[in-house]
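A short worksheet on the structure shown next.
Of the protein chains in this complex, all but one are displayed in their positions.
Think of it as A and B in the order they're written, each chain with its own count starting at 1.
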Amino acid sequence: MAENLQLLSISENNLEKCLKCSICTVYCPVAGVTPFYPGPKHAGPDGERYRIKDAVFFDEKALKMCLNCKRCEVACPEGVQIADIIQSARIKYAKHSPGLREFTLANTDLVGSMATLMAPVANFATGLSPVKAVLNTAVKIDKRRKFPAYASQKFETWYKKHAAAEQDKYAKQVSYFHGCYANYNYPQLGKDLVKVMNAIGYGVKLLDKEKCCGVPLVSNGFIEQAKKQGEINMASMRESVKQGRPIITTSTSCTLMMRNEYDHLLHIDNKVAQDNLSLATRFIYKLVESGEVKLAFHDDYKKRVCYHTPCHMERLGWTVYSTSLVKMIPGVQFIMLDSQCCGIAGTYGFKKENYEVSQKIGEPLFRQIEEANVDNVITDCETCKWQIEMSTSAKVLNPISILAEALDVEKTIELNKK
Amino acid sequence: MNANIAKKHYDVIIIGGGATGVGTARDCAMRGLSTLLVERYDFTTGATGRNHGLLHSGARYAVTDKESATECIEENMILRKVARHCVEEHDGLFITLPEDDLAYQAKFVESCLAAGIRADIIDPEEAKRLEPSVNPTLIGAVRVPDGSIDPFRLTIANVTDAKLHGADILTYHEVTELIIENGRVLGVKLRDNKTGEMSEARAEITVNAAGIWGTLIAKMAGVTVNMFPAKGSLLVFGHRVNNMVINRCRKPANADILVPGDVITVIGTTSDRVPIETVDDMRVTPEEVEVLLTEGAQLAPALATTRILRAYAGVRPLVASDNDPSGRSISRGIVCLDHETRDGLAGFVTITGGKLMTYRLMAEIATDMVCKKLNVDKKCETATTPLPGAETSPIEEPKSHVYAFNARVGRHGTYASKVVSKDEIDNALVCQCEEVTVGEIKYAVENQHVSTLTQLRRRTRVGMGTCQGELCALRAAGVLCETCKKSVSESAADLADFMNERWKGMYPVGWGSTLSEAQLMSNIYQGLCGLDNFSK
Partner (left out) sequence: MKFDSVIIGGGLSGLTCGIALAKAGKKVAIVAAGQSTLHFSSGSFDLLGYDAAGNVVDNPLEAIGQLETSHPYSKIGAENIEQLATEAETILNESGLKVKGHVRKNHFRITPMGIMKPTWLTLDDYFTSETAQALPYKKIIVANIAGFMDFPVEFVAEGLRKTGAEVETKILSIPALKERRLSPSEMRSANISKILSTEETLQEIADKINSCSSDAEVVLMPAIIGLNNSQNVAILRSKVQKPMYVIATLPPSVPGVRMQKLLRGYFEKSGGLFMLGNKATGAVIENNKVVALTTSALTDDNLIADNYILATGSFQSEGLKSNYVKVYEPIFDLDVDADSQRTEWIDENVYKAQPYMAYGVRTDSQFKTQKEENTIDNLYAVGSVLSGHNSIRQADGTGVSLITAMAVAKNILNK
């Protein structure tokens, strides 16, 4: 041990590298709109020193206000994983067992599959004011919140019926981790992805078993379940890689969780995800940049769009891939919005006590979007989409969807045959 | 100095604002003596403020010095009751490593039990479970009732109580001379170290409780008390690495105690004899840092890769009895000298030796002697009367969502509610690392003899955290300037001194994040703000 004497500074989530410079507090969307959140520095590295001393210093109510947007981590010049310090503390010290509301919000796949079965009823019901009132008071989900609609047919069902059979004819293949959103709420995104991948010569398979990545489980306090599901996902991915299929997704939060957080937050071996899991936009961009794949677009495609950087995209550092890909479409007039939080942060904004904060955080973004006067807002995150669509007049699309719209499939297939 | 003090004729004057001095002042005052305490600088500026903060179980001395061990465990149990807000009761481990002799463990446990110290041999696996940071190669472990104690809080609680019992306290008053007439000490001549003003104070008995500086006080009285200045250096780590005290189960040596205290961990100490002339300016050398790190990493390997906030050194006030250059075979035994019987000098008592753990007992012994001389027949009650702040237990239910409340309870115990908290400005945090509020600064100024940043640090921990004052020092200077009605130039000079004092602890460990922190600090204070060495 003496040979390593003070050569390296090692502390969990780089806790000790904090120089107390306070830069993180500038970029915290929550601290800016409410005085009741102590800010990332104080909730994170400052508070952690006290929590190590005694759990009595764990202030659950205050720490719950953290969005886990990770903008503090992106801003930190010293690489302190501030949001992870806060998340780890919540995992470690939270005393209150999650209630019905947390269960509803966390179990996106379970609740999702039930809801899909009865989508027309579910959508009707969640939109109905008496039901909203119940959600508001009993389940404490804010009544002003528009619930995401559930699709009548899951993406998986569609895939099995309409796409699965054709995928083997492609020489190259990927596995698609569709996530709960594409599966239950917006199967069109999954369909768009299959369309684009097929056009560039890739077959799309599903993983043997896909479970919710765990983001909503962790933020709502279901840690053990998140771990179990994570293990299943990683096992499926290992199998996929063994069969020569890298894994792509269309969700930034799922990607960040599985690729960057499984290991230190949930202690799951996620090397397979670190090496083989990518956002679809990144996967495609790299193929195009290397010349392996060519894209052809409809000549008459014209759209004015703006791109919103989801917080977890900012943390991944992959914005460049999605924006570069969208910018390749000749008919697209592209506007880059300031990178700022929309306020929803997954299930955060659904909670009654967070609604006001959530909307206040998003306000500058909403204003910018309305002023941009665009046909579509492009973003890589499903919950940002809900929030923006609820709070502005804009229609939001994933970059893959706009690619699917603009892509001249016939020509693209032709180009990539050579 | 207050004119009343010069006019008064005290029963007793106590020289020295360390734990022993303030403890003696409290005891004397509680027994109804009119009492004056004089301290040349601030409280806790000697060995009291420069040690591990270890609530010794006495186990460390059990094999070599049964008397000290017994004193320790008795005082340990007393302090848990009377100073509970200054104490953390987390127990300690004495670990045996493969290179140590496991046979020592049996002897150790036997000696502990003989001294009345609970000592349970536990399985090394159990030790690892209890204290995950412990060196995993350990082959033996004994659990003992060690803990930690905050000497700053302890001292100030004694000061508070002494004052409640009518004692007068003068800080920044240095004894320049003893007033001696006809073989009797009649009092002291004092210099106000802030103004330079000279004065006198008189009493029946003068007690020399000046720690290592007691040798110089004795010299003023024309008597000889040979002291043995043994320098001990320590390192402060950035966060709490361990939650139990970790010791080596072997003959006491360098850097073999690792103490968690508040939000940090301290490793210490080295031990080297130093000349008495140097004790006012102790610096930690690179060699000492090396020893502390190497040995510390033996106790808890994580120390090798943990950020170090600062280094400091104190001087043990041991009474010399032989020429052992390490100072370790000397008993930490209490020495109370009646100079009337010893040297034919009446009205003068020296209380020395001992250790932080036995400060109360030392105070009791000295006060007993004073009372005897004054024919006062009142029993000591400090072993049973709680210090201010420690009256009830649990002190107060922790409150969620009230910033700094729990930290405040930790520092003030039941007195937490006395901290000024009337509006949101009082509740604002000045120091975020240590959760010090504006109200706490106001409270310290009003009640705890505070007018400088360094004094404030000793009372509240302001600037003691990770950043060592990077932003909070200027905020605190602003609040102090306003609360103490100080001039801006005085405040700026105080700030300049404070930052240099912080640096004194940082530069011996100036690498890694601590060097980066130092650069940021310099850029803020010297670059952005233009702070310079105004006091020079």
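Criterion: contacts are C-beta pairs under 8 Å (C-beta built on N, C-alpha and C of every residue); 3 or more make two chains touch, one makes a residue touch a chain.
The structure presented is a predicted model; accordingly, all values stated were derived computationally and were not measured.
Student: Write down which of B:Leu97, B:Ile139 or B:Cys481 is the residue touching the left-out chain.
Tutor: Touches the omitted chain: B:Cys481.
Student: Among B:Ala404, B:Met464 or B:Cys484, which residue is in touch with the absent chain?
Tutor: Answer from the full complex: B:Ala404 touches the omitted chain.
Student: Out of A:Cys21, A:Val374 or A:Leu407, which is the one that touches the chain we can't see?
Tutor: A:Cys21
Student: Kindly note down the residues of chain A that lie in touch with the hidden chain.
Tutor: Within chain A, the residues that touch the unshown chain are 5-9, 19, 21-23, 25-27, 31-33, 35-39, 41-42, 73-79, 274, 286, 289, 314-320, 336, 339, 364.
Student: Quickly run down the residues of chain B that touch the omitted chain.
Tutor: Contact residues on chain B toward the absent chain are 283, 286, 293, 403-404, 424-425, 427-430, 432, 437-438, 471, 474-475, 477-479, 481-482, 487-489, 491-492, 496, 499-500, 503-504, 507, 510-512, 515-520, 522-524, 526-533.
Here is the rule we go by: only the chains that are shown with their structure count from here on.
Student: Return the distance between the CA-based centres of chain A and chain B, expressed in whole Å.
Tutor: 52
Student: Which bits of chain A are touching chain B when the two form their complex?
Tutor: Within the complex, chain A touches chain B at residues 1-2, 4-11, 15-22, 36, 38, 41-42, 45-46, 48-50, 52-54, 56-57, 59-62, 78.
Student: Considering only the defined contacts, which chain B positions touch chain A in the complex?
Tutor: Where chain B meets chain A, its residues are 238-240, 260, 262-263, 293-294, 297-298, 301-302, 304-308, 398, 400-401, 403, 406-407, 429, 432-433, 435, 465-467, 470-471, 511-513, 516-517, 520.
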